[in-house]
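In this view, the complex is presented without one of its protein chains, the others remaining in place.
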Amino acid sequence: MSDFSPLEQMTVVMARDLKDRELGAAGAAALVPMAAIALARELHAPNLSIGGEMFFNPYPRRLYPSMLDDRALGRCEGSETFIELFGHSHHGLDFFFHSGLQHDRFGNINLHFVGGTLHEPKMRGPGAANLSYCHTSTRFYICPTVHNDRNFVEKVDFVTIPGHLEGPESKRAAGLMNEGPRFVITPRAVMDFDPDTLEMRLKSVHSGNSVQDVLDHTGFALNVPEGVGQTPPPSEDELGLLRNKIDPTGELRH
Amino acid sequence: MSDFSPLEQMTVVMARDLKDRELGAAGAAALVPMAAIALARELHAPNLSIGGEMFFNPYPRRLYPSMLDDRALGRCEGSETFIELFGHSHHGLDFFFHSGLQHDRFGNINLHFVGGTLHEPKMRGPGAANLSYCHTSTRFYICPTVHNDRNFVEKVDFVTIPGHLEGPESKRAAGLMNEGPRFVITPRAVMDFDPDTLEMRLKSVHSGNSVQDVLDHTGFALNVPEGVGQTPPPSEDELGLLRNKIDPTGELRH
Amino acid sequence: MQRDPKLVDLDEAMALAVGALRDRPDLCLGGLFKQSRPVALVRAVLAAGAKGLNLYSSPGAGYDVDLMIAADAVDAVFIPGVTLENRLCPNFRAAVESQRITAHALDALSVVGGLMASANGVPFQPIAALKASDVLKHNPLISEFECPITGDTLHAARAVRPRVTFLHAQEADRWGNIRHLSTMVYADQLMARASDLVIVSVDRIVEDDVVLDDPRRVTIPSHYVDAVVHIPYGAHPTASFPLYSMDEEHIDAYADLGDAARKGDGAGLTDYLAQHVTGPADQQAYLDKIGGTKRLQDLEQEAAEL
Partner (left out) sequence: MQRDPKLVDLDEAMALAVGALRDRPDLCLGGLFKQSRPVALVRAVLAAGAKGLNLYSSPGAGYDVDLMIAADAVDAVFIPGVTLENRLCPNFRAAVESQRITAHALDALSVVGGLMASANGVPFQPIAALKASDVLKHNPLISEFECPITGDTLHAARAVRPRVTFLHAQEADRWGNIRHLSTMVYADQLMARASDLVIVSVDRIVEDDVVLDDPRRVTIPSHYVDAVVHIPYGAHPTASFPLYSMDEEHIDAYADLGDAARKGDGAGLTDYLAQHVTGPADQQAYLDKIGGTKRLQDLEQEAAEL
């Protein structure tokens, strides 16, 4: 297999988990998720629809860091406005993607501040527009493009995007009825959540990383189940489609 | 002055009362009101906007009995949908037009049934879509194209469109804060409402009708104040614009 | 793998519709009065034997609702205004007066508000503009409540979710992306967002690129559409602007038959239903029946001249 980038590895992991006939959207940090959706549509999910964020099924000629404007979306199967987004946010999607300043053991995400308080923060982040898809959608993926002990922490300073909160009971009490975060996909590894405790655990490690590397770059004691192996790398097919059709300008390799 | 039709007389009476910079719409039975608005725009109200019923400022080449479809509205300054109509209905217009199966002494309008009850009616009418403009708009006009003792009655069998209800107190109690019906304009005469009692009274009689004719064709004892005169007929200017520009196919003369 | 088109034939669409209406007989019709009504789909569902329907629509309807009542397919009408505009709807009127159907007294904001709530995914839409009308005493779609912000008494229009919605538009691609070319689109988009199952007839099918080259012309993205049926002149006798105008003569002749039936002579109406609804083997047979190419050219000519 030829060389591939961490973002390409992330893309194929996500793409493989998306199913035909699903409806999903990519969120704000959309480069990798949008590539994943496009790849899934090419490979095994031709009836997967992209929608819920004011556009349906875009056909961009290349990838862009942001996929929320006409550069990426100008050519698509229909555009909507924030009013229709309001409706989709309630009706939910099949999948969505999130990432933040901090992610914690239970998959909660913080985009607001690190240190201090909301109105007296040490470091103020961007905030987030879309909070509801995280629980109105059937599931979501956490996919930060960095993975270190500062963005993976024991407990987030502020729950912008609720994940599994503090586990099954707290989730039930808060009325979060759907799956919530399914996988955490980073440039180093894939994590999932223990079905009993909903605590994050290592699932597989990307080529070039060891289990110890991942633990060293995670700010809490990540559970490592028996038999954690390597993330299946991109296939020739996957990489060919990605590079020739979806990402001809190599945004995933920069 | 040349001959003119009762509908042309109605049109100019309405047009004269519409002011520049107002926003209004014509309602469902729109032939005469739409002619009136167009005439006002030509004459003294170039900034009068037609809007609130899913279109703005149409430029039809002729009049149509219904003015709610693309025959009349296809060429206009913008189209909306029932969602925006929902908003306009709350924000209100400056003026609107209504007519019904029955109109009573206080300007209440019935479009639902005559005789019997709602679900066991003797005669079932069409109902009505737009109820709210009658009180969210600053004022409205009642403009049936017939005037007889069956559609002008002491008391309507059902209040589809509230007018002045049973007078000032009942109006206040119901929270109707605006003027409500200002004029009743029929093929025979113009009526207004006594400011103290809000009861309908004769204002002027169209050419070719006597006060007695109007009373004979009204199903309740219509008040006739001192000095009721003739409705000022259409001027050369008004009639010329109507016939040459607004109603070239003579819908108002059929 | 290949993407599945949503373009189906009329039989497939009717199988979907009839199954869903058996589940819950709430049918909603697009367009308004004499424009863009899905009349070919209405004839098809009548020919398929639909019964006991609760009819919804944008707040004004006429010919098609009257036709469904004539065909004895309707239990209740939840449409604020039912009229042919230039005259009353004969079968609607007769059926209400003889208590064969229930015609609810409603207003536009309750129906539109209910559809908005459903489209928005919330239980109700607040309404602040309903006052003093007797319609409020009977309206089954609303209830009073106290505004949590102002303390005022408002009306809550509960979400209205049609089980099936029929729409007519001018164009679609094979994937079910719908393009209204008319100026007026009324509540078609709202209904599509508010409904369980959406079936759209279109006058013509366009290539994929036509959609992609002008996405803002897509009035209803495929996401909201379950099936598209290609039915040329599928709105007749109502209009499909800018392609063809309404056939006022046809509707008037129908209304004369309806009025005769209301006064006791139902033969003409029965024959009309047999000739136009249950009789024609397909849309072409129907079009031949209503005057064929000559009549359609006249209606196209009228639309082109506007």
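For clarity, chains are labelled A, B and C in written order, and residue numbers in each chain start from 1.
Please note the rule applied: a contact is a pair of C-beta atoms (placed from the backbone, for glycine too) under 8 Å apart; a residue touches a chain by one contact, two chains touch by 3 or more.
Keep in mind it's a predicted model, so treat the numbers as computed, not measured.
K.L.:
Since one chain is left out of the picture, which of the remaining chains does it touch in the full complex?
P.N.:
By the stated touch criterion, the chain not on view contacts A, B, C.
K.L.:
Touch as defined at the start, partner being the missing chain; which of A:Pro144, A:Pro162 or A:Pro187 qualifies?
P.N.:
Missing-chain contact among the listed residues: A:Pro162.
K.L.:
Going by the contact rule already stated, which one of C:Leu10, C:Ala95, C:Val111 or C:Ile127 would touch the omitted chain in the full complex?
P.N.:
C:Ile127
K.L.:
Please identify, in ascending order, the residues of subunit C that touch the omitted chain?
P.N.:
121-129, 143, 145, 147-150, 152, 154, 156, 158-159, 180, 183, 185, 215-216
K.L.:
By the contact definition given up top, give the residues of subunit B that touch the hidden chain.
P.N.:
Here the touching residues of subunit B are 20, 23, 43-47, 49, 51, 55-57, 59, 74-80, 84, 86-91.
K.L.:
Extract the touching residues of subunit A with respect to the undisplayed chain.
P.N.:
28, 54-55, 61, 65-66, 68-71, 73-76, 79, 81-83, 85-86, 89-90, 112, 118-132, 135-136, 158-162, 165, 174-176
In this text, only the chains that are shown with their structure count from here on.
K.L.:
Distance between subunit A and subunit B based on Cα centroids, please, to the nearest Å.
P.N.:
59
K.L.:
When the centre of a chain is set as the mean of its C-alpha atoms, what distance in Å lies between subunit B and subunit C?
P.N.:
Averaging C-alpha atoms per chain gives centres 29 Å apart.
K.L.:
Taking each chain's centre as its mean C-alpha position, how far apart are subunit A and subunit C in Å?
P.N.:
About 41 Å separates the centre of subunit A from that of subunit C.
K.L.:
Where does subunit B touch two or more other chains at once, residue-wise?
P.N.:
Expected reply: 83.
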